[in-house]
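Only one protein chain is missing from this complex, and each of the others stays in its spot.
Labels for the chains are A and B, by order of writing; each one numbers its residues from 1.
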Amino acid sequence: MGMWLFIFTELLLFGGLFLIYSIYRYLNPEAFRLAAHELDTFIGAFNTIILLISSMTIAMSTSALQQKNKKLTIYLIVITLLLAVVFLINKYFEWGIKIKHGIYPGSEHLINDFSQGEILFFALYFVMTGLHALHIIAGMVVMSVALVRVQKGTVNANRPSLLENAGLYWHLVDLIWIFLFPLFYLIH
Amino acid sequence: MENEKPHIVPYRIYFYILAALVTFTFMSIGITYLNFGPYSVLGAMIVAILKSFLVLTFFMHLKFDQPFLRIMVSGVFLLFIAIVFLTFIDYLYR
Partner (left out) sequence: MQTANHIPHEVSYLDYKGKYKGIFSWILSTDHKRIAMLYLFSMMTLFLVGLGLGLAMKLELIAPGRTIMGPQTYNAIFTVHGVIMIFMIVIPGLAAVFGNFFLPIMIGAKDVAFPKVNLLSWYFYLTGALLVITSVLFGNGTPDTGWTFYAPYSFKTGTNLLPAIFGAFVLGFSSILTGLNFIVTIHRMRAPGMTWLKMPLFPWSLYATAWIQLLATPVIGITLVLVSLERIFGIGVFDPALGGDPILYQHLFWIYSHPAVYVMILPAMGVISEIIPTFSQKHIFGYKAIVFSSLAIAFVGYFVWGHHMFTSGMSGTAQYTFSLLTFLVAIPSAIKVFNWIATMHKGSLNLEAPFLWALSFIFVFMIGGLSGLVLGALATNVYVHDTAFVVAHFHFIVFGGTGFAFFGAIHYWFPKMFGRMYDKAWAKIGWVFFFIGFLTLYSPMFYLGMMGMPRRYYDYLPEFQPANILSTIGSWVMAFGVLIIIINLFRAAKSGPVAEMNPWHGKTLEWTVASPPPVENFEEIPVYGVNDGPYQY
């Protein structure tokens, strides 16, 4: 129950950002459409699929743990972590390209050459995907702790909570991205 | 989080859900290319809501948990929607 309550706080935290997004998109529809063209839909979709698969694997790990299949549990958690790393690497390149082109919060290029709506789009893009990436890292940390404890045996079929909670947190990270993807990458 | 009897979800259920999620993802990409104008955002959001429903219900185990939890999760989403709605009353009518 405690993890669900914590998840509620995260939903409201991102909720504030989604609120800002919805207002500014309503006020600047054309600018948002224009700015979204700078983003690569393919990478966004690829990352979406990655995260969905990783959600499945961590969910499966709970079943594996309950069926006392320690090896499978560990494999599934490791796969989830690897997928998370792939996601982060993609993000790193995405951001890298933007920054190389001079598009980042407070940059001269952004302030001088883009319309106000586009500036807002990119402000929200960097803040929301950045905060999301921080949560990916946090989720990886929690899952790693669970991994170690599964290996040691202190997390097992009779005491599954840590893994279950780690999974819940990971699904939250996935949930947020499920909304981020269409809002930033699918505006045409 | 304790369940009275641990409910073990078969692996294949998770596969099916993933398949549905990936399908929905491609659907949402398709919808946006089909230019519904202002309704594209609605279409994309509906798909996103469907996907999140699947993640919440199956991956996050809500289907098999106590009803109180489902009520609370719905409550939180409704609260968020209400706050967005109220804020829009400002911006819609300026």
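The rule is simple: contacts are C-beta pairs under 8 Å (C-beta built on N, C-alpha and C of every residue); 3 or more make two chains touch, one makes a residue touch a chain.
The structure displayed is predicted, hence computed values, not measured ones.
Mapped onto chain B, contacts with the missing chain fall at residues 76, 79, 82-83, 86-87, 89-94. By the touch definition given at the top, chain A reaches the unshown chain through residues 1-2, 5-6, 8-10, 12-17, 19-20, 23-24, 27-28, 105-106, 111, 115-117, 119-120, 123-124, 126-127, 131.
As a working rule, only the chains that are shown with their structure count from here on.
Chain A and chain B have centres, each the mean of its CA atoms, that are 15 Å apart. Listing the residues of chain A that touch chain B in their complex gives 1-4, 8, 11-12, 15, 18-19, 22-23, 25-27, 29, 41, 45, 48-49, 52-53, 55-56, 59-60, 62-63, 66-67, 157, 160-161, 164-165, 167-168, 171, 174-175, 178-179, 181-183, 186-188. Chain contact summary for the complex, chain B toward chain A: residues 1, 6, 8-11, 14-15, 17-18, 21-22, 25-26, 28-29, 31-33, 35, 38, 40-41, 44-45, 47-48, 51-52, 55-56, 58-61, 69, 72-73, 76-77, 80, 83-84, 87-88, 91-92.
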